[in-house]
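Missing here is one protein chain; the remaining ones are kept as they sit in the complex.
Naming follows writing order (A and B), and every chain is counted from residue 1.
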Amino acid sequence: MTSYLIRRVLTLIPLFFGITLISFLVIHLAPGSPIDVLADLNPKMTAEAKQRLITYYRLDKPLHERYWQWLRRFLALDFGVSFSADRRPVMDKIKETLPITITINVLSLLLILLVAVPIGAYSASHPYSTFDKFLTVFVYVGFAIPTFWLALLALIFFSVQLEWLPISGLRSLDYANLSLVGKLWDFVSHLILPVLLSAFSGLAGLSRYMRGSMLEVMRQDYITAARSKGLSEAEVIYKHALRNALLPVVTILGLSVPSLIGGSVIFEQIFGIPGMGRLFFTGVMSRDYPLVMGILTIGAFLTLLGNLVADVSYAVVDPRIRRGGG
Amino acid sequence: MGARDVIVFFSLSLSLSLSLFGCGERERAETPLPNLKSVAASPQPAYGDTVVEGSIGEATNLIPMLASDSASHGIAGLIINGLLKYDKDVRLVGDLAESWEVSQGGLQITFKLRRNVRWHDGHRFTAHDVLFGFQTIINPNTPTAYAEDFRQVKKAEVIDDYTFRVTYEKPFAPALSSWGSLVVLPKHLLEGKDITKSELARKPVGTGPYRFKEWISRDRVILEANPDYFEGRPYVDRYVVRVIPDLATMFLELKAGGLDLMGLTPIQYKRQTDDPFFRKRFTKYRYLANAYTYLGYNLLEPKFQDKRVRQALSYAIDKDEIIKVVLLGLGAPATGPYKPTLWFYNPDVKKYPHDPAKALALLKEAGWEDRDGDGVLDKDGQPFEFTVITNEGNALRHRTAVIIQERLKKIGVRMKIRVIEWSAFINEFIDKKNFEATILGWTTGFEPDQYDIWHSSKTGKKELNFISYKNPEVDELLEAGRRTFEQEKRTAIYGRFQAILAEEQPYTFLYVPEALPIVNARIHGIEPSPLGISYNFNRWYVPRELQRYGQVALVP
Partner (left out) sequence: MNWESVWRAVRRNPLTLFGGCVVVFLFAMALSATVLPIPDPYVIDADAVLEAPGGEHPFGTDELGRDVLSRVIYGARISLWVGFVSVGIAIVIGTMLGSMAGYYGGWVDGLVMRFVDVMLCFPTFFLILAVIAFLEPNIGTIMAIIGLTGWMGVCRLVRAEFLSLKERDFVQSARALGVGNLRIIARHILPNSLTPVMVAAILGVAGAILTESALSFLGIGVQPPTPSWGNILTSGKDNIQIAWWLSLFPGLAILLTVLSYNLLGEGLRDALDPRLRGMSG
């Protein structure tokens, strides 16, 4: 097991450098520079003032030098200082927003797992039943609806019409004066819609996948064997089939991390959540190079980590993988 | 309006003695319903409550000289004072300065400062803080966009703790206007430190009516009333700015009561807030904003060098249509680079009413005709085509471009629209003069000086006269306007300046939009002025029986 782990981690190193190189190149495709944002329609900003800002930010250095410097500092988890007017370290900004985005994404993943697996399994064990057909419709609609539109409809319905849930942000204004339970509910109620909606299309996809995986397993010999041993259908399904069907599902879940993180831009924008997706979007729009590089890399790094966790847990469950030499 | 369409030109701009034409076009659009009227009839100012404002963009830096976005300046303006400020009639009054004196023919200004003003941390405010701020802003290592006005200063000195004096090289009419809230810094907290790394950027300490309380990144900034403010304790205990990046969401939040104050879009103003629900709960305001939108022609392009062509395009464009569709009537046609109602505005310049026939005639005179019958005008075998560029993120400008495109199509001019992300837009296109025409806007102030935008010496790369406008008479006028303090002379100078621009149409001046704030009806004490509504925020109040968030325990 240890040697498997080591081998697996070693394969990550070239990936990691590939990631930093690509994110660096992407950002330097662009013309323009953050100085211009400071000059935003300001009749009082002159050419000398701009030049001064350029020297200040050292944008005059050649590309490879900037990359090399950045990489060295990156290994020390120092992403540099943001180009925005607050000039804060990028890492500070990421640290502020990452927990929020991770919380929402982990909750979404859990929700997807907890809901998709049982309904996928159920519809696999009752193929072509009414529920199965309903699920199919749900899946296709879930795939096909533009999420921001759905989010806005949900906001109007649950928050404006019914007044059940708050509209935006993470905490109410009077949060500090609430009781402990009140605080908890306040926080949870702010999260309900964002988590639900960001889980929505993943839910559709994964339940479909679960159903397929389950049907596949049910065709296998050992299930037939289990049945012929006289085990009840429920036992067959939940003890034998489910466990084996889950394995590929976990991998898929790991692979869906990047799209969840990507989707957070949209949800954080709509629900006014101060998370990393929005941080990234504002960074992109103002060409805050260090910030965008930092988040791209951290995002990729998280995915790498997610895949590693998925693979390792897979290997723990299924010894063939370990011996198979990754 | 787009999130990044920020107002930058924040230094106070003013003239020595100012008269006022009208009071902005304000409209108390909605009358409160009877149940509120009984309260409104005899509202008693009371302390307490919270005002929550919605903002699309987040503040970036609460040290004013380092920030260039309106969100930052809006918040910092409540925390930090300048030496001078405008009153509601756009007259210059003292803020931290009790009085001031201009001497030596305008070359020298001596400020007498208020005594007994304390920074929010209890430290005493003196002239050394002003000098320190001045030295910081002209320091080449300070990344600020506002140093230019202060570079005109030859000498700045502290006479005593409460007297500060500056001397200028040449008479400089915009001088006083520059001594707003940009330059005063707490020396005791910043001396010997790198201002770009100062924590004051996120935890500012000022002398103003509100003290900084908390900043939750990308979520909200909370300020609390300063009970020791030199003009008296503000009524509203707490001011909160919530960042909500999506306009539709922000509007829902307003509707649900989560916001007390936001700027509406024209559609929201006209179509979405015109029902009993909003009439009962909110008050809407409208007044001309300090900004205008224009279509600027790159005068290095041969086809735009002919004045008749530019005039023709101005005749072909229907400004009223743009105002009707894009602004839903909430704006005024622009005739020059100043907003109507200010003292230096010249209403008697050449106007360009929509007149396609005249446009075609002028174009024909200039040699443009549809000779090959393809529906597009041509000259020397070349069709009349050009591309207009505008920045991404400003829906009003996009719609304006689309309307102009349709109008020009009708007279046989093919216009393409290119929308470009802001920094590339400025850096690759505007700065390098790599464009044919552009739709953009300028924010204007209460000072007529526009040397940087129109003087022929400012046509270099990355300078503001990027359309390369050159007119010797305009140059002379702009120089003369800076060197005299007499309002009558300046009115004449800038009046002539506007007449020349109107005749020559280097820009087609399109419209002056209206600012459209909406405020929860429980908030009283708002007095709209040409400055807007928020200038007297410390006098706003909520009558006791209407208070919603209760009182905050303020520590003196």
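Keep this in mind: a contact is a pair of C-beta atoms (placed from the backbone, for glycine too) under 8 Å apart; a residue touches a chain by one contact, two chains touch by 3 or more.
Since the structure is predicted, the reported quantities are computational estimates derived from the model, not experimental observations.
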| item | value |
| --- | --- |
| Contacting the left-out chain in the complete assembly, out of B:94, B:393 or B:460 | B:393 |
| Selected residue (touches chain absent from view) among B:131, B:241, B:403 or B:533 | B:403 |
| Residue touching the undisplayed chain, where the options are B:420, B:478 or B:546 | B:420 |
| Which of A:5, A:192 or A:215 contacts the chain that the document leaves out | A:215 |
| Residue of B:92, B:182, B:247 or B:464 in touch with the missing chain, whole complex considered | B:247 |
| Sites on chain A contacted by the missing partner chain, in the whole complex | 14-15, 18-19, 22-23, 26-27, 29-30, 32, 140-141, 143-149, 152-153, 156, 205-206, 208-209, 211-213, 215-216, 252, 255, 258-259, 261-263, 265-266, 269, 280-281, 284-285, 287, 292, 295-296, 299-301, 303-304, 307 |
| Residue ranges of chain B at the interface with the undisplayed chain | 2, 247-248, 265, 267, 271-272, 321, 324-325, 328, 392-393, 398-399, 402-403, 405-406, 417-421, 424 |
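By our rule, only the chains that are shown with their structure count from here on.
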| item | value |
| --- | --- |
| Residues on chain A engaged by chain B in the complex (per definition of touch) | 30-47, 49-50, 52-53, 56, 84-88, 93, 96-97, 152, 155-156, 159-160, 163, 166-171, 173-174, 269-272, 274-275, 278-279, 282, 285-287 |
| Footprint of chain A on chain B - complex, ascending | 4, 6, 8-9, 11, 50, 52, 58, 60-61, 66-69, 72, 140-141, 143-149, 196-197, 201-202, 216-220, 240, 242-246, 248-250, 252-253, 255-256, 258, 393, 421-428, 431, 440-443, 450, 452-453, 460-464, 549 |
